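Every protein chain except one is present and positioned as in the full complex.
The first chain written gets the first letter, and so on, giving A, B and C; residue counts start at 1 in each chain.
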């Protein structure tokens, strides 16, 4: 099969590799769509993310959908021919975290496109059957691939206990922020304010259902009245975090999704006087059934973020599209093209 | 002012009464719409509900909206002229239950239209300012009145922890069942099955968004696949309860909203093997902000249930409409007409 | 090795069997103590429990402790020579329930001494390493074995949200009730009332820390003032359940632990007016670390229930001890003697 392999910063090549064989409990999937995530771009540009360093050639891509083409020993479901969305993190299912249902915190997690584990910029991947989630026909390939970043938004809403009537502030209108805002609406939030400095992104946020948008250079989120109940922080921009936390009302919850900084300064006195609850999130656990239900029912259309698509042999183009085109939001690779 | 007064079973008359004066912390409200609830009809027909007996003339009606016309001492909000939806239960706000936020369980609750407390089948009522909830113009008078039964549905969804992607079974498609089903959708439920023996009610349920309906004489709810996560029991019909509990999957939740029976038999072994959680509900607490947000945002239109409206002097007609017209769903009185 | 094998009702014999070999991820354990549970006795007497029927010879016993004697491929912990307490239910760790942390509800659970899975009335057993929980020296062999029934009590306390200052009613003072009462105290309950008709059991309950005891033939639990917050129902006696549920105050929780009846009648009106929450329990999940911590710290001494101990070749004596001796509470087998 062909795979797009990252050999070092700025160096992606198409390689022939043996077709992967599904082991016990696994299925082989022909990849139909795979999203390009900011982390893929970061590995491409810098060859590392924090303590994860690309030391051997690495296949990027962890937002993937496809078609089951072969079953490993002991697998009966999903069937060959079933369209699936892939959950790209494989926990050990034996540790205390896994047994407690927090498999995203498994210390032995093997996650697609995180060195040394290969990802899905390839014609085929192998994955445990339980993490190849069947999707109905109504969910297209790109939408199926984007259930992965949508899962980040669903997880954020769960952690923030977003429910009917919740007022939500989403800071940052990148793909994660936009999907998180949509997730918040699907959880019943009746006010979803999105903040960003990019007017095109804010316009898209409104199209996708945000009830208000704010450019923090023109108006502070702390002026929101009544105060939001929940902050879903998707910017990863430390000053934005502190400001947004101050925007919350009593008993507010802040969910820190956006990454990129080692430390963050919080207004301790505000956190105490309002008894704010602040939670970090790390990926997701158990979100696919919800993501599938929300997209299949038409409540969320994650593929509306897709601004361009590339065949596998243009993986590098896909990885640089965001840098080249300021209007790019979400790029997908379609390895079968 | 005029008020429709129940003097005994089947005996409602229009009386002149002094206009009520708001005391400290209270407001006077000119009633614009008030729903007729099954409990009003039950008092009208039987003169009692369980241990609550109509011994003195009683004004019925507890689903009310109106216009603030006077403020008692110490009240600044809501202002005179503000349209409001009335929360009709006045807890003591001093007991352990109130201080714990469970004011619906207050042992000293004074609830509209529950002997000896008068209700809102009248031109004016008086209520603590904090329980006269301001509603925006987009919410009509009938919808504002029906925030009360909608609150029952919201409370049921909270107790059942309905959230995005939840599969819900609502048993019973009376007004409470229909509003509860709508609430479940607003909480993000992606499958909402409604069961009832009345085909017209089932048809209305579908119109209002139910994803499936079932007549239990034709198909058992225990056949639902995959099993619902949450049962919102609104029929009050004991055999239906046991059957519906059996329909739940592992870790399912059953919320018992429907009343009318002293005891209920539950399948203990099923409850244990699936670790089901069964909760009774008693009215609601803290639901009005959510109800207002859901209706104002267009997610729920409770007034779509209204099948007929009467002026105050036809209160008896309103109370008998359900018995006279099999297609009647929700009847309202409009005391200013 | 030797194993005590149930061939049919009332028919237990000692057999020689091959020593079990640990497979990948498993350890072999030399059993030092194994408790006799009511379910073992029930299988012995009736050859079945509900839908589980002894059709092939079955080794009973699921409350077991021992010493690790061999490691299967891939296992590094616990080490050979480590004393362990065995968690006797092996879930598939792949289904939705397992991934959600509710592995006790796994539909593919293989549980010791439940047909056709053999248990621990044997010199050796094999178990996945992750379910062989290391215990410190301060926990004796019998106490280590009884972490299993203690887990039932811990799980009940979790489900009932027993915490500091909770008032608890435990109905039924068999081994499960007694361990559950002790667990409630360890969770911070400050009032733990135990009810039973057996005065010796009630006396033991008091010795173990119950703050009050009641014989339901002499005084009703509904007279308890102030009302308990939590009912931990361990009798499995349907009339006791309904009565005990009535004893709860507003927002009370009832946890149904005791088994034996298909149905149970509940006071629906009480459940609704007080918004009671009723939960069934099925075994436990993630309880061993808590059980170990509680016993190691001296807060609970589960082996105080042990009234007699037998060598492996007297398994039948052990199974009939409860019937023969009215003062028998908990019987253990010590297979190495």
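Just so it is clear, contacts are C-beta pairs under 8 Å (C-beta built on N, C-alpha and C of every residue); 3 or more make two chains touch, one makes a residue touch a chain.
These figures come from a predicted structure and were not determined experimentally.
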### Query
So which of A:18, A:50 or A:81 would be touching the chain we can't see?
A:50
### Task
Out of C:188, C:219 or C:311, point to the residue that touches the absent chain in the complete complex.
C:188
### Summary
Filtering A:90, A:189 or A:264 for touch with the omitted chain leaves A:264
### Task
Just the residue numbers, please: which parts of subunit B touch the chain that's not shown?
25, 93-96, 98-103, 128-130, 285-286, 289
### Message
List every residue of subunit C that touches the chain not included in the displayed model.
### Response
154, 157-158, 163-165, 183, 186-188, 190-191, 211, 289-291, 293-294, 296-297, 299
### Query
For subunit A, which residues lie in contact with the unshown chain of the complex?
50, 97, 100, 102, 104-105, 107, 159, 238, 241-242, 250-251, 256, 259, 261-282
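Simple rule for what comes next: only the chains that are shown with their structure count from here on.
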### Task
May I ask which two chains are joined by the most contacting C-beta pairs?
B-C
### Query
In whole angstrom, how far does the Cα centroid of subunit A sit from the Cα centroid of subunit B?
40
### Sequence positions of subunit A contacting 2 or more other chains
289
